[in-house]
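Only one protein chain is missing from this complex, and each of the others stays in its spot.
Take a look at chain A:
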Amino acid sequence: HQPHQCHLILELQAASPQAEPQRQPQRRCRFCEKKPQLRRPKTGHAVCRDCFFWAFEAETHDTIVSSRMFSPGERVAIGASGGKDSTVLAYLLKTLNERHNYGLDLRLLAIDEGIAGYRDDSLDALRRTEVSLGLPLTIFTYRDLYGWTMDEVVRAAGRRSNCTFCGVFRRQALDRGAGHLKADKLATGHNADDVAETVVMNLLRGDAARLSRCADGVTHTGGGLPARCKPLKYAYEKEIVLYAYFKRLDYFATECLYAPAAYRGHARALVKDLERARPAALLHIIQAAEQIRFRTDARMPELDTCRLCGYVSSQPVCKACVLLDGLNSGNPRLAVGKSSACSAKQQQQRMLTDAGRNRAQCCGSAGARRGCSGSACAAAADS
């Protein structure tokens, strides 16, 4: 394991049954007669290693079955980065698929953002996972999809709001990749800590629309895109680390080079402190978001499709197209930060006008294809 994650392992090992003087010494595992080897961060139960594996897998299986996440015969693309969450997810889905006969066709799907010293190393770990699990791996790159790598985006746009670019691009890249694989579902390794952080972040930023769907285990985005599933939605990050550690799974664990300035860091700090005060607080936060009810007269954005690329969007032009336009026009900060609603609408209107002009020149009004912005046809003609 990487040195920076050793502190997490030590903290978890300090939570072993022998290390806590305030608790009663646990002489037996909660589930069997063996000596306990760890204390579960989620429940505080002292368990042996085998029973921890059993409990963790049983809970994930229950999440999948009770939410009717998959159907037999489906092809499931597993969003994999080489990190601990996606590695554990891939291992678990393969194990449970064989054990409980889900009947799923599992594929690994990775996105290479083009961050030197980070993503290339994690993809090496992912390739080893591909071999060890025997699941086919497909990699899409930002360069292929958008013509930019994240290193180039950061050089152009600066280190502020770079997570906005990466998050928007990656989401669309995963959907397009899953569509390319003809997958019925896209499974991601979001854990309970991630979901709780997202709930808190959306609350702090006043994003009611995202708050309404961020805690769903299965999200149907529409527009012909595969539904997204989060089988590890109720699994604690610490338990995922423990599972990967004791199973000796091969994963890469380094924080993204550009992550420290992200707003999510504030929400993460709060969630970690809340978990320390009361471990069940993570699931309480998720429960609060799952049972949220909005007023009938509350205005919410409606999902439609982008008029340029056809991707699902609540605006006439999706955020990815807007961000790309900013990058390509040499004005990358136009679509991030505090721009007025007026200038954002002006930008979208200009993009639609340019696209219409390009389409007329490219395909002609009689043969205009949906989503043609001119450049796609031009590239196809050149090739």
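One rule holds in what follows: a residue touches a chain if its C-beta (ideal position, glycine included) is under 8 Å from a C-beta of that chain, and two chains touch if they have at least 3 such contacts; residues count from 1.
Basically, contacts and distances are computed from a predicted model.
S.K.: Not counting the visible chains, the remaining one has a UniProt entry; which protein name from "Cytoplasmic tRNA 2-thiolation protein 2", "WD repeat domain-containing protein 83", "SNX4 protein" or "CENPN protein" does it give?
M.R.: "Cytoplasmic tRNA 2-thiolation protein 2"
S.K.: Of A:K35, A:R213 or A:H284, which one is in contact with the hidden chain?
M.R.: The single option touching the absent chain is A:H284.
S.K.: Among A:I139, A:L203 or A:C256, single out the residue that touches the unshown chain.
M.R.: A:L203
S.K.: Among A:F70, A:Y234, A:F252 or A:Y311, choose the residue that contacts the chain missing from this document, as touch is defined above.
M.R.: Residue touching the chain left out of view: A:Y234.
S.K.: Spell out the interface residues on chain A facing the chain that's missing from view.
M.R.: Residues 31-32, 40, 42-43, 51, 54-55, 57-59, 62-63, 66-68, 99, 158-160, 199-200, 202-208, 211, 215, 217-218, 234, 261, 266, 269-270, 273-274, 276-278, 280-281, 283-295, 298, 333, 338, 340 of chain A touch the chain absent from view.
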